[in-house]
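What you see is the complex with one protein chain gone and the rest in place.
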Amino acid sequence: MEKCLRYGMVGGDLKAFIGEVHRKAINFDTRAKLVAGCFSIDPVLGKETAIAYGVDMSRNYLDYKEMAEKESQREDGIDWVSICTPNFLHYQVAKEFLLHNINVVCEKPLCFTIKEAEELEKLAKERDLVFAITYTYTGYTMVKVAREMIKKGEIGKIVNINVEYAQDWLIDSLDPKNQKATTLSVWRSDPKYSGISNCIGDIGTHAENIVHYLTGFDIKRLVCTTDNYGMALDLNANMILEYENGVRAALWCSQVACGHLNGLVVRVYGEKGSIEWAQEHPDYLHVTPKGEPTQTWARGGSYTMKYDAGHYSRIPVGHPEGLVIAFANIYKNVITTILKKKNHETVTEADLDFQNVSNGVDGVKFIHKAIESSKEGKWVEYK
Amino acid sequence: MEKCLRYGMVGGDLKAFIGEVHRKAINFDTRAKLVAGCFSIDPVLGKETAIAYGVDMSRNYLDYKEMAEKESQREDGIDWVSICTPNFLHYQVAKEFLLHNINVVCEKPLCFTIKEAEELEKLAKERDLVFAITYTYTGYTMVKVAREMIKKGEIGKIVNINVEYAQDWLIDSLDPKNQKATTLSVWRSDPKYSGISNCIGDIGTHAENIVHYLTGFDIKRLVCTTDNYGMALDLNANMILEYENGVRAALWCSQVACGHLNGLVVRVYGEKGSIEWAQEHPDYLHVTPKGEPTQTWARGGSYTMKYDAGHYSRIPVGHPEGLVIAFANIYKNVITTILKKKNHETVTEADLDFQNVSNGVDGVKFIHKAIESSKEGKWVEYK
Amino acid sequence: MEKCLRYGMVGGDLKAFIGEVHRKAINFDTRAKLVAGCFSIDPVLGKETAIAYGVDMSRNYLDYKEMAEKESQREDGIDWVSICTPNFLHYQVAKEFLLHNINVVCEKPLCFTIKEAEELEKLAKERDLVFAITYTYTGYTMVKVAREMIKKGEIGKIVNINVEYAQDWLIDSLDPKNQKATTLSVWRSDPKYSGISNCIGDIGTHAENIVHYLTGFDIKRLVCTTDNYGMALDLNANMILEYENGVRAALWCSQVACGHLNGLVVRVYGEKGSIEWAQEHPDYLHVTPKGEPTQTWARGGSYTMKYDAGHYSRIPVGHPEGLVIAFANIYKNVITTILKKKNHETVTEADLDFQNVSNGVDGVKFIHKAIESSKEGKWVEYK
Partner (left out) sequence: MEKCLRYGMVGGDLKAFIGEVHRKAINFDTRAKLVAGCFSIDPVLGKETAIAYGVDMSRNYLDYKEMAEKESQREDGIDWVSICTPNFLHYQVAKEFLLHNINVVCEKPLCFTIKEAEELEKLAKERDLVFAITYTYTGYTMVKVAREMIKKGEIGKIVNINVEYAQDWLIDSLDPKNQKATTLSVWRSDPKYSGISNCIGDIGTHAENIVHYLTGFDIKRLVCTTDNYGMALDLNANMILEYENGVRAALWCSQVACGHLNGLVVRVYGEKGSIEWAQEHPDYLHVTPKGEPTQTWARGGSYTMKYDAGHYSRIPVGHPEGLVIAFANIYKNVITTILKKKNHETVTEADLDFQNVSNGVDGVKFIHKAIESSKEGKWVEYK
């Protein structure tokens, strides 16, 4: 019975924020070891990363295709690859590893086109491979508790939703003088590397995803406005979503909203209560049962521990966990699932509590529909 | 030179919340005295109100038409009438007093149809009468400070707006079992007394108005969804507004959003900074200059006093003022304007800092356009 | 049966903040009329105040002794006097009116010495006069709700208390260059007008009072440090109080704590729960039942209305009331008590829910014990 997995990484050199987060998060689980990588197109930086993490030089690749090929042939080959490259490479890298029957964990958004997304989904399903998408915020304990509360009907039938994801890190690009420089320095603002959307693709998709994660609702149609302010891609978007069950959600995302740091805030209103969660204070959840005062639930509190999801909590109540642990919670389930499959054990629904390639497809579709609505100035149906 | 005015009131008996607020607010100014009223259709309650406020019985009317007629003929007749009736009476009462050349202060929304609204506007202008609409929240000092900051360009060119007004007092009407009873007991939920909208007409209009007050922006088009949940009128609405200058705003209003009390929150984002104001903590304003930490401005703070609007502050910093004083600030300007006109003094722009019949017309138009967009499922142009 | 009272005021001219607050607050009750006053030592300002409030010139006094004398002889003399002078006049003015059998409402602190305080207490009791002290913060609805919760045992036996009252309006007087000017311009910082203490006498006494109001506890002993920073009187003080039942409280007051506006915050911890109330957001109360999440109670919320004290609420939930209404709540009970006594009706315990001369004596004693402990550098016993 295997107890420990081996993984590789494409992208995510030492200087890349998100690669580090993935590695620290995986380490929290102590059930997987980094053994291979194709960390950077810069060979020096790639090598440094390999050394820092003790990756053997024979498995420090310069070409991800070679990596997929060689790792698939080794007996001690990697059990999965974590893809931390810029968006435009997700599709080709993911496809390569799937074709070599290697499980995939990929950053969001999954890829550029719906067709590509569906191709990856099909490949993963046909080959029965795990394909996780790291929609980070679904990893926070209190998001999971909120989801469980909603599932159990504790806030009743949902009647309205409000979600926003506001940042201000691109505010300087509002100034025409800075726009060229921004496009050069921020790959997300360049269609070549980012696809048809910047803001919606980068953060709007998280907002859409967290609502789906919490409620299970599927979008029926949406109306959207985007603001580019002179840039090639959107920096701000306002939307109304209508789900198949008729419930509506307002969704706002922005990279130019002065004063917002990483302001993902989701609020779900039901007939019997409501919940509110804000990413910057992730260990807390605001719950209002109908007719009662608003309650501030804390991760690790005894009342939270009455929920299965409460047990994702790792450190005691009142001691902040933070983003890396949210990632660790995602990987925890990914690793359990891969391990169980490897050991021919039964994978449970709880093990599968991570966003997968189908959620990735949803994300790509959402980006396309939103941009379409904005361009055509009207409601756009999903079907 | 007159120093003190006389006023009358239609509606607003002792048991009515808003009539009391008007009277206390006017009293804060110590420049006007209540001398006449037609407070209630219940003569006993009307009389009790008159007695409590020392109104002479000869000026305690049962019929507002009689009141308009008689007061207009007295030498010491009222200088203005405050209309605090349910919505469906605003038009006829306001018209009657205008026709008798008496200034009017009216609760929002002004009336039911755009035609009626424009008729009242025309009447007031022709006769050069003051016609104020008590959009309460424009009376708060920190809203006025925010407006001055925006006017002075301190947050730069505006790029996006987010406004919401959420309450939960009608949440019980989500349950079909309660809907008949709600319609009977809450006049706002009955089209007969409330017109074509409940939620948008009651609170959505405040949200729209405060953005206009802060920015001066006029709406070009909007898209809206409304949720009635089985009731005759809307209880929840999501909108995207587009202003004539291309700026967009998300607007959400709800009377069924569990956990929200009187949650008017407005956020205006500019190229150089942003402001956020929340009605439940009205003495504070959150200001973020670009690239700097978010600041919490307090009414009465020395930095606030550098703004003309800062001087609306009446009690020292840190001591809460509250809703009545917001009303008092509106009446302060209304009274000054009426007094100056009476004394043939020059009325300044600062004196006219209250919402007037034209803002009332805008409010009625907004309600109609929003309902239209919701019904037709598309963007609706203003022109 | 009398339904309306007449009152007079000593101090509190138009330019004085607190006099205005008293008058607006009394007006909220619509059961008392200002008919006499000795508003200022400046006759011009006094007259202006009288005119603004419609006080007949024959009852606009220049000498409070004459006022007490003449009003006591009129058949329509004042039912009570509100004393809004600087601290150093409280004793003599209060005494004069008591000696003329006129009820008194006096600002805090009651007077300068324990002996004087006890003399006033004795006088009021002998003559069966109402003698209220306007400890403002006891007037807030949510403070009263907290008190009722504690009384009903809902937070269990109290185990610890933390109270602070921090402001920063005198921070400039930390600079030796400003100290002379401060002493001249701020009477509270001058022993002649303020007695033995500035900070403790001005705001520390509120902190001590609110704990007593909430819990009923009497102090057994205390230890205190004061910081004058070069001024004649204290600007900052730290204390530990021990009550007769052994419970301890930390008390901090300051007029030089940068960033604090009017920061009275009181927290009471019991075996079964805790409450926290902050003056700057007075419509809310934070309640934590043991083992449950912290709850934010709102004035006017249905759950608040289950408490008798909840019914002090005057305007709907979510609409801020503010300081003037806290004062109005104090006067409501004072007026009811005086009216009932005048009409020979039974005064209930609920009517007497205002701070009286005995609480005033406690306040004076507290100031003296705190200063004594600070000077002697040791614990000081009350008895």
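Lettered A, B and C in written order, each chain numbered from 1.
The definition used in the following text is that a residue touches a chain if its C-beta (ideal position, glycine included) is under 8 Å from a C-beta of that chain, and two chains touch if they have at least 3 such contacts.
This structure is a prediction, so every number in the text was calculated from the model and none was measured.
Trainee: Touch as defined at the start, partner being the missing chain; which of A:Ile41, A:Leu184 or A:Ile315 qualifies?
Mentor: Within the whole complex, the residue contacting the unshown chain is A:Ile315.
Trainee: Decide which residue listed in C:Glu164, C:Asp190, C:Glu321 or C:Asp351 touches the omitted chain of the complex.
Mentor: C:Glu164
Trainee: Tell me which of A:Asn27, A:Thr113, A:Asn178 or A:Asn228 is the one touching the absent chain.
Mentor: Touching the chain that is not displayed is residue A:Asn27.
Trainee: So which of C:Ala32, C:Val223 or C:Val357 would be touching the chain we can't see?
Mentor: Final answer for the missing-chain contact: C:Val223.
Trainee: Tell me which of A:Met67, A:Ala298, A:Leu339 or A:Val364 is the one touching the absent chain.
Mentor: Of the candidates A:Met67, A:Ala298, A:Leu339 or A:Val364, A:Ala298 is in touch with the missing chain.
Trainee: Could you list which residues of chain B touch the chain missing from the display?
Mentor: 287, 291-298, 301-303
Trainee: Contacts of chain A with the missing chain: which residues?
Mentor: Within chain A, the residues that touch the unshown chain are 17, 20-21, 24, 27-28, 30, 52-53, 167, 169, 260-263, 279-283, 298, 300-301, 314-325.
Trainee: What does the interface between chain C and the hidden chain look like in terms of residue numbers?
Mentor: 155, 159-160, 162, 164, 168, 171, 174-175, 223, 225, 227, 229, 236, 238-240, 242, 248-250, 252, 254, 256-259, 269-274, 276, 286, 288-290, 294, 377-379
One rule holds for everything that comes next: only the chains that are shown with their structure count from here on.
Trainee: How many angstrom lie between the CA centroids of chain A and chain B, rounded to a whole number?
Mentor: 43
Trainee: How far is the middle of chain A from the middle of chain C, if each middle is the mean of its Cα atoms, in Å?
Mentor: Centre separation, chain A to chain C: 55 Å.
Trainee: With chain centres taken as the means of their Cα atoms, state the distance from chain B to chain C in Å.
Mentor: Computed value for the inter-centroid distance: 35 Å.
Trainee: Please output the residue numbers of chain A that touch at least 2 other chains, ranges allowed.
Mentor: 294
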